[in-house]
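Missing here is one protein chain; the remaining ones are kept as they sit in the complex.
Moving on, here comes subunit A:
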Amino acid sequence: MSERTTEREVGRSRPRKEDARLVTGQTTWTDNIGVTGLLHLAILRSPMAHARLTRVDVSGALGRPGVVAAFTGRDLAATTASLPCAWPVTEDIVLPDHPAVAVDEVRYAGDPVAVVVARDRYAAADALEAIEVDYEPLPPVLDLEAALADGSPLVHADKGTNRSYVWPLATGEDYGAVRRRADVVLRRRYLQQRLIPNAMEPRAVVVTPLAASGEYTVYSATQIPHVLRVMLSMVTGVPEHKLRVVAPDVGGGFGSKLQVYGEEVVALDVARRLGRPVKWTESRSEGHLATHHGRGQVQDIEVAATSEGKLLGLKVDLLADMGAYLMLVTPGIPILGAFMYPAIYKMDAYEFSCTGVFTTRTPTDAYRGAGRPEATYAIERIMDELAVEVGLDPVELRRRNWIGHEEFPYTSVSGLTYDSGDYEAATDKALALFGYDELRAEQAKRTESGDPVRLGIGVSTYTEMCGLAPSRVLRDLRYAAGGWEAASIRMLPTGKVEVVTGSSPHGQGHETCWSQIAADVLGVPFEDVEVVHGDTRSAPQGMDTYGSRSLVVGGTAVHHAARKVVEKARRVAAHLLEADERDLDFADGVFSVKGSPEARRTIQEVAFETFSSHDLPDGMEPTVNAEHLVDPDNFSYPHGTHLCAVEVDTETGRTSIRSYVCVDDVGRVVNPVIVEGQVHGGLAQGIAQALYEEAVYDDEGNLVSGSLADYLVPGAPDLPEFTTDRTETPATSNPLGVKGVGEAGTIASTPAVVNAIVDALRPLGVRDVAMPCSPGRIWEALRSARAGREAQKEGRS
């Protein structure tokens, strides 16, 4: 049976079809939704990191003009359950109750304390000042190691510990035995600072009730309308079939909208209580406190190797900052990284352990890369240290340890089966584009001349696990749901096509890419395809968008659904052409009879014939529509090589990125310009972690970087020109050969930049700089290295 379709669309840099409405402001963001009688929520938040609530009195707010209602945490707890955690990573995990609004105790600065409902935003904001709260201060819990020590103040006193869980993994040979036969054992501690996601669109939610039938529509700036519907039903008791969740166009998420937030629960509960529509929109500074944070780990990493630089084993011990509560997938984030520490390297033994620790800070959860950037950072940093230790060029050290292209499929020491890859090809291409040897020569010259502006070169060779996730693996990891994705295709009477996807884009360009995939399989024009998403009524089945899964899982589902449509249409076409199905060719949207090409029907004609149903095969259901659910067999494994050259001004500590080259292998590419955009944005966020961003808390647990004046998100002027290129080793785990690209840039770039900085400063005695590598930190590192050298000199003399 001929299956040939011409791929006119996949691989083409189509401008994104969603952009026109986004950039002209013609779309409706959640905050733009206006409904008659809309009420506005404002939330009073704790100004303290940790305190007992001895009194919350909202009566003063009720008297304020325009105020309709006000609620305490106790009021709301009567009708809402604890916010959900869907990933209790161990059987004995400590999983505290998490009310949407605090009842007895606040546990981070920004924890909600009371809610005001008013006729406009202004009245609501003003009325917050009339709420009276008595806080009885409790000690903050901020340091991860101190939090685990005996006698530490407790975030959740009733739990008796700040330890949420310990999650161990030991694979391959016994690490201790491997360590004993190693020539070199290196141990380092790296700190993953907390990051604040800062999606362009702040969070917002609107709930409209239909009181007569007990139905509710929840509009939310969310990545996960489908998961949210299930969870809101469970938390509020509104039956699932009475809940419709809509994610309108959403302006970015980076994981921060992969969440079931208290504000969503409260908005639904208040709409139910009052029978009126309500809206809540966060401000940027409110978001810094109330939207979950990312990263926040202390990483102890140890490698055991031979004197030739051959890795023997790896041991990782993490302390992961959970923040005050476990939110949707909080405990699982570091576990997503657990499998990635061995990266692209072969070794005999691997030992990992992660301890989740409660602190009195904003909860952490998924942030672009989610566990994998942390893992990649630690392994790529220590690989550079090992290269120095054994006297090898850092690229050569990696060559000696990585999996050869001929060794795929390869099962890593942590148990993942990498299906495909070519680390040599990506690295060779990157080195050539970068001018590696020339830069090394210049670096040597500048070091020799004592140039106050040093040149440093950073390498990062990474892989990641994408396409989350095989449902059975998720079961083994104790994740509550599956990892499938759904697509359905509706052939409209006029031959136009609706692709319904369970993925929920928030900036990725699904409408364009899914159209390209469907257009190729169905052989219809790109313009004839519309993609429907983000509404549980029109796209009822889905697992949403995160973890670089949409194309790998959701795009594959679209591909299969389209194939099913073709097969159904073939039956109709054969009937109409009075031919045997086996005698039909299908190419470019046309069914034709082998040997008599004039006997033909387009698939779009078949759609109309099916609509009329006047002449269908006997017994055939009158539709060519189809749906398909994909549960992936494996993850996908993008990889690549990133090279960064920095100039560090040793007088001021300022780092300037001189050049940045990345060669990523994300498998086959559906839309190159979208891939380019994903890589650029990912690089920006990864570089931001290396150089700029950090959620800073003071000793009392107040968030100091509470606005964009203090939390430095770099803009275009702060970033270099990127040289991006690709190699293309198709994934073997899906028919599209795709691997996912949403997180690659973020994962790879952070260690490339920090490796470059340390490489620049190593001749001056600097072995590490904590992130973000601000000029002040670099200056302090240089100063203490100089003091160390002088002390050594004195010691000798």
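By definition in this document, a contact is a pair of C-beta atoms (placed from the backbone, for glycine too) under 8 Å apart; a residue touches a chain by one contact, two chains touch by 3 or more; residues count from 1.
We adopt the following convention: contacts and distances are computed from a predicted model.
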Seminar exercise, completed: Answering from "Xanthine dehydrogenase family protein subunit M", "Na(+)-translocating NADH-quinone reductase subunit B", "MFS transporter" or "General L-amino acid transport system permease protein": the UniProt protein name of the missing subunit is "Xanthine dehydrogenase family protein subunit M"
For this session: Quick one: say which of A:Trp514, A:Tyr692 or A:Phe722 touches the chain that got left out.
Result: A:Tyr692
Exercise. Of the listed residues A:Pro714, A:Pro730 or A:Pro763, which contacts the missing chain in the full complex?
Worked result: A:Pro714
Problem set entry | Candidates A:Ala20, A:Ala170 or A:Val704 - the one touching the absent chain | A:Val704
For this session: Over the whole complex, note the residues of subunit A touching the chain we left out.
Result: 121-122, 125-126, 283-286, 651-654, 692, 694, 696, 704, 707, 709, 712-715, 717-718, 772, 774-777, 779-780
